[in-house]
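Can you keep this structure in mind? I'll have questions shortly.
Just one protein chain is left out here, and the rest sit where they should.
In order of appearance the chains are A, B and C, and numbering begins at 1 in each one.
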Amino acid sequence: MITKQTLSYALAEKVIGWAVDKAEEMGVPQNIAVVDDAGHLVAFCRMDGAKFFSIEIAMTKAYAAAGLRASTHEVAPKTQPGMPGYGAQALNGGRFTTLGGGVPLSVDGRTVGAIGVSSGTVEQDTEVAQYAANTFQEYVN
Amino acid sequence: MITKQTLSYALAEKVIGWAVDKAEEMGVPQNIAVVDDAGHLVAFCRMDGAKFFSIEIAMTKAYAAAGLRASTHEVAPKTQPGMPGYGAQALNGGRFTTLGGGVPLSVDGRTVGAIGVSSGTVEQDTEVAQYAANTFQEYVN
Amino acid sequence: MITKQTLSYALAEKVIGWAVDKAEEMGVPQNIAVVDDAGHLVAFCRMDGAKFFSIEIAMTKAYAAAGLRASTHEVAPKTQPGMPGYGAQALNGGRFTTLGGGVPLSVDGRTVGAIGVSSGTVEQDTEVAQYAANTFQEYVN
Partner (left out) sequence: MITKQTLSYALAEKVIGWAVDKAEEMGVPQNIAVVDDAGHLVAFCRMDGAKFFSIEIAMTKAYAAAGLRASTHEVAPKTQPGMPGYGAQALNGGRFTTLGGGVPLSVDGRTVGAIGVSSGTVEQDTEVAQYAANTFQEYVN
C-alpha cells in the first residue's frame, strides 16, 4: 500500500487567499485554481472582473503543474520547435499547457498539489502563482 | 444594450459557506460549485473526503441549473421515457443533467447564478443545494 | 454530378423572422437556428432573454431535423425503451436529438434545410419551429 499526503480544503483555501492578496496588490483580478496531488480540483476562485475565458486555463495550468511536478513556465523551453518535447501541448486532450502560471505545491520536496492562475499576462499569472506557492512552502515548514 | 446582474465572488463564497455548513451538519462531504448567470464558474469547494468523480458533476449540475433556470431535479420527470424531454441528457456535449443537486440562485425571480452539489446521494446533494439557495434568497432580499 | 438546391441566407433570414414573429406573439424569447441541406448553420438568432443553455440545443435540433429529414418530435417515439431506435440520442457525438423543435424546410418534398428552436417548453419550441416551416412552405410554393 502507498500512503500519501495531499491538500486539505482548508489548506487550499489558504493558498487561494495568498493568491488573492497578491493579485489585489497588483491590481489584476485572477482566476485561481488549486488541485491535489492527483490533479483534481480542490478549490477555485474567480475574482470579480477576471476573464471567463481563463477559468479553464487556470485549471489546466494547475493540472499540468501537478502532473509535471514542475512549474509550467519551466517546461515551456523543452516544447519549442526542434526540442524533444515539441508538440506536447496537444497531449492529454489539451490539458497540457506550458503557459506560465502553474506552480506545484510541495512538502519536503514532494508535490502534494498545484496552483494555476490565469487572467492577466503570463508574467502576472506566474508572479501570483509563485507567490502563493512560496507562501505555502513557508507555511508548511 | 442589455443590463443584467450576476454574482460577485464575495456572494459566491457565502453560498459555498452555507452549503458547507449544511453538508457538515449532515456528515456528508460534498463538491460544491457556484456559477454565474452565464454558467461560468465563480467558486468551487471540494470538502475533505468528497469524491473526485463528482467534481465535474457538481459543475455540470450548476451549469444546467443556471441554463435551465430551474432545479435539475424538477426537470428530471420531463426527460423520462415517453415524455417530451426524453434524451435531453445527451445534449450540450453532456453538460445537461437532471440529477438532483443543481439549484438556481435568484434575485427578484431572475436567475443570477446557480449552485451544484455532488458526492452524496442525489437526495443529499439536493438538500444541500436547496438549503444554500434558500439561504441566498433570504440574504439578498 | 449532383445538382441540389439549398437555402440562401436571404431565405434563412426570412425563416428566422417568421419564427421571431411567432415567438413574440407567444411571449417566449427563443434561440432560433437555421441550417442548410448539409446540416451546416446559415443563420442564428438569440432573442433577448432566451436561455444561453439552449443555443447549442437549437442548433442540434436543426442539425438533426435536416439530417433525419423529419421533425425531431416525430422521431421521438421510435427511440423509446424497447423500440428499434432506442439509445439513438448518444449518436453523432450527441448531435442527435428527438426533442421537439427541429423541423425540416422542404421544397417539392425535398429537404433543403431545417429550423431548430429552443428556450421555451418543448411544446412551445415545436410550435414556433412548425409555424416558421409552414410559412416557408407557403412562401416557396
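Remarks
Just so it is clear, contacts are C-beta pairs under 8 Å (C-beta built on N, C-alpha and C of every residue); 3 or more make two chains touch, one makes a residue touch a chain.
Note that the structure is a prediction, hence the values are computed from the model and not measured.
Checked against the full complex, the candidates C:Cys45, C:Ala88, C:Val103 or C:Val122 give a single residue touching the omitted chain, namely C:Cys45. For subunit A, the list of residues touching the undisplayed chain reads 48, 51-54, 56-57, 60, 73, 76, 79-81, 88-90, 93-94, 96-100, 121-123. For subunit B, the residues in touch with the chain missing from this view are 1-8, 11, 36, 38-40, 107, 112, 140. Contact residues of subunit C toward the unshown chain are 8-10, 38, 40-48, 52, 55.
The criterion applied here is as follows: only the chains that are shown with their structure count from here on.
Contact with both subunit B and subunit C is made by no chain of the assembly.
In this assembly, the C-alpha centroid of subunit B lies 29 Å from the C-alpha centroid of subunit C. Inter-chain spacing, taken between the CA centroids of subunit A and subunit B, is 26 Å. Distance between chain centres (mean CA atoms), subunit A to subunit C: 43 Å.
For subunit C, no residue reaches two or more other chains under the stated contact definition.
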